[in-house]
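The complex appears here minus one protein chain, its other protein chains still in place.
On to chain A.
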Amino acid sequence: MGSLDTPISAENGSAHATGHGKSPLTDGGTRAAPADSVPEFEPSKRRRSSMLPLEVGTRVMCRWRDGKYHPVKVIERRRVHGCGPNDYEYYVHYTEFNRRLDEWVKLDQLDLDSVEAVVDEKVEEKGASGLKMTRHQKRKIDETHVEGHEELDAASLREHEEFTKVKNIATIELGRYEIETWYFSPFPSEYNDCLKLFFCEFCLNFMKRKEQLQRHMKKCDLKHPPGDEIYRSGTLSMFEVDGKKNKVYGQNLCYLAKLFLDHKTLYYDVDLFLFYVLCECDERGCHMVGYFSKEKHSEESYNLACILTLPPYQRKGYGKFLIAFSYELSKKEGKVGTPERPLSDLGLLSYRGYWTRVLLDILKKHKGNISIKELSDMTAIKAEDILTTLQSLELIQYRKGQHVICADPKVLDRHLKAAGRGGLDVDVCKLIWTPYKEQS
């Protein structure tokens, strides 16, 4: 593990000076480990030199951060320096993992002996035509890619992957943390030439250089998100930011969030959304932990559009808190709600856990019969979500011409244990909030 950290951070270190996309790099000197230094094995030498540079679509083994070799597929390549066949680096997708782990690797991380002789036929075919875009568009969709994309049809998935296939920003600095990004985010074209962005922790303005951020910090007058605090419990605070009143903040937040959300769209403007920003507060200010956004008026009864816990705060129960919070808001509105689809792999996991916990807690205590509608009214969870949750846990059985709910305490406890306890609870009496009303 540790051995691999070095090359990754080396890449990050030179990131801000590196050209974006296919443009050749001008600062070749900073690149470590030129391809020539790769230890070579005589028998494979000739074969290898003939296959370099690797074609897009090639399947090969690649050394990952755990020090082990994993199968990858070459998504894109770019010239580093010089013009030899070895002077390329490759953007690879680990076929075992989610797209968020796609990264640029150097030739020495690839095990060239493992290159599969048969490159994707379609790629070969189209390669001759020389049209890069077409070639990529025709790229067969990797089966392992499909996780978390079940709800998209093939065409829109292809389009989505084509235009977001290579991360544009590699890392960001946000407050105390320097975070590797997960996905492409459509920053304005002025930012096409940089790989690292510096975010102001409070107003979320982003800059290309550290000095710019430091200058900004001297004048930035915000210490918390520019909205109303609607919840405070200990050091935890929730702010409601109106996308219409704080357009730039909302947009900044979306740009930032997109770096960590695959299927978020920034297609529409933020003024129809409210942003609920969760913060941990200390003497330096209120530090964003995560957020969820919500349409002011949802016609599909969505109570949540996007949800994100920033990577440094993940697996601490904040996601579950955000989900619980979104349902508390729905309860105050007197509506049932459901998250907008598609859910990411991590999102689905959190939601399943939340639904399971809430519903099973009720079933454990409840006496007598109960309808799905009643469960829905009690929890503000949409009836469909209740059904899928109970059905996936096989708690709804069909027998003698009617459905019954199985609530064997042992079975429920087992499921509850599997779902994990929600780390942070929402204390409803600390929520001071009125549902959004259009001021017109």
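Just so we're on the same page, a residue touches a chain if its C-beta (ideal position, glycine included) is under 8 Å from a C-beta of that chain, and two chains touch if they have at least 3 such contacts; residues count from 1.
Methods note: contacts and distances are computed from a predicted model.
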Legend entry - Absent chain [UniProt protein name; select from "Gamma-secretase subunit Aph-1", "Protein-vacuolar targeting-related protein", "Enhancer of polycomb-like protein" or "Trafficking protein particle complex subunit 11"]: "Enhancer of polycomb-like protein"
Inset, instruction - Based on the whole complex, identify which of A:H81, A:K165 or A:H216 touches the chain you can't see. - result: A:H216
Legend entry - Touch criterion as defined above, residue of A:V166, A:I179 or A:M378 at the omitted chain: A:I179
Legend entry - Contact residue for the chain not shown (choose from A:V74, A:C286, A:L343 or A:V358): A:C286
Legend entry - Footprint left on chain A by the chain that the document does not show: 9, 65, 97-98, 100-101, 159, 163, 173, 175-182, 186, 188-190, 201, 203, 205, 207-217, 219, 221, 223-224, 226-230, 232, 237, 239, 241, 245-248, 251, 254, 266-270, 272, 281-286, 299, 311-312, 314-315, 345-346, 349, 352-353, 363, 366-374, 376, 383, 387, 394, 396-411, 414, 417-420, 432
